[in-house]
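Shown here: the complex without one of its protein chains, the others still in place.
Going by the order they are written in, the chains are A and B; count residues from 1 in each one.
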Amino acid sequence: MTAALGDNSLGFIIDRVDVGILVVTENLEVVLWNRFMEANSKVAAETIVGKNLLESFPDLPGKWLEKKVRSVQLLNNFAFTSWQQRPYLFHFKHHRPITGGVTHMYQNCTFIPFEGSDGESLVCITLFDVTDTAISHREVQQAHADLEELSHRDPLTGVYNRRFMEAELNKEFKRVARYGGKLSVLFLDLDFFKKVNDTYGHQAGDQVLIEVTQRINDITRTTDFLARYGGEEFAIILPETDTTGGLIFANRVREVIEKTPVHFGEHVIPVTASLGLSEYDDGIESYDALLDQSDKALYMAKKQGRNCVVCFVPDM
Amino acid sequence: MGFTVKVEPLNEEENEILQEVINIGMGQAGASLAKLLDIFVNLSVPRVSWVNDDDFVSKVGELVEGSDDSWAGVRQAFYNQLEGEAFAIYGANGCQQLSGLMGYDESEGMAQEELLLDITNILIGACLMGVAKQIGKQLDFAAPTLAGIDKPIEELLYSRDREWDQCLLIEVNFHLEESNFSCHLVMLMSEASIDQLRSGLLSFMESY
Partner (left out) sequence: MSIALLIVDDSGFSRKAMLKSLPEAWDVDITQATNGEEALEALRKGLGEVVLLDLTMPVLDGFGVLEGIRDEGIEAKVVVVSADIQPKAKLRVISLGALAFLQKPFNKESLAATLAECGVYSEG
């Protein structure tokens, strides 16, 4: 470093720069405490210089700090901490009391070993206020998560969309193929849906879709996966479920849809659904083939007069 | 993109000198790790190559080997007279043993991520400072950042745009005896540093 400035100027800069600067000995005795540290800790330099850091700040992670200081001295290299792994070293208030939405200052720190003028081992710790970065990062993460959720969902009903459902089914299929277990897939298609739209209008049709999915959601387990497969077609992935369990569930769904017509304006719209069920066995090569079986079973349900549940059998 | 002068890759003699310089840097990193963990560190023979932005990910995959998709990675940039990025790549199994090796217990609140960053900082710092010292160049480091945990290599090395065409790729690896813990250090030095590197290697050779 070329210093055309004298010691006084350098001292001023270190004191007033908007970064926390403190220097400690290998026993964590404080040797330097700049204005940033004073202002944020409310502890004056005169009070703390010459004292042990941990005694004045008992909430600091003492053992960790001792190890850190010792390690940089032993290895003679810089060390860093990041707010992402360690939100702060000193518990200071942040400076966004109105808009922040956070409870404390986020900090990045650097540990710099060096030799004092008497040859003693010292470590300089610098503290950067990165609260703004942390806040924006959190906001971006949230927006990202929201966007991702959005891309997985059907905008009308809020259930998962077909693309995401196929990805999930693929995962579940691979899992069962590899480790064993049960898996069933249920296809559901609303009967005479075109007639509902023609008779009562598209808005009524939308309402029917929304309410039917709500009814199904009410009786699915948290592990079951409901998705909108097509216009009036839905798929439900049933992990850990065999044909017996699947049929019981499918019939409950069929019944609740039949027994609760949809109210739209002054209309009462009766709704029924046809359902096709298929269970995984190790003869099935891909999740597509499993979907295909459920589809065939659904087709049979329609053929058999609708408002019923059919289970796939190999000769369909 | 503007006109860029194409940088000549290192010739055979320069490569040999570089290998030796890295060997020395690596020895220092190994010694630092050994000091910290009090365990014997097995050092590898450094591997140096010149890669394009197209094939650097697959090259790293080759060097790191293993058919797993599960790696942890930490990235650390360096700058001043030499510039580039270094990646420390850890196998999934080894990571779990880390806190035990470092002598931390649960109560001390040292999360696995923080440990990975610390170890990486130590290894990259010692290795590259060792290199810089031998060749008489100044080097500074940015803080390390987590590239990912339990991810495939391509994801760890992912970047949206690459502003470079070619770079120097240096790989060394450390393996702790009696432990699953191993680490690959992959150091990528940009074309911009190659001239500095050359002049440094020359002065190293003359002083040896």
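Everything that follows uses one rule, which is that contacts are C-beta pairs under 8 Å (C-beta built on N, C-alpha and C of every residue); 3 or more make two chains touch, one makes a residue touch a chain.
On a predicted model such as this, the values are computed, not experimentally measured, just so you know.
The chain that is not displayed touches the following shown chains in the complete assembly: B.
In the complete complex, the residue from B:Q28, B:Q76 or B:Q196 that touches the missing chain is B:Q28. Note that of B:E16, B:D53, B:E113 or B:E155, the residue touching the chain absent from this view is B:E16. Listed by residue number, the positions of chain B touching the unshown chain are 13, 16-17, 19-20, 23-24, 26-28, 30-31, 33-35, 40-41, 43-45, 134, 205, 208.
Note that only the chains that are shown with their structure count from here on.
Each chain gets one centre point, the mean of its Cα atoms, and the points for chain A and chain B are 31 Å apart.
Remark: chain A residues 61, 63-64, 67, 71, 74-75, 77-82, 84-86, 108, 110 touch chain B in the complex. On the side of chain B, the complex with chain A involves touching residues 32, 35-36, 104, 108-111, 113-114, 117-118, 121-122, 125-126, 129, 141, 143-146.
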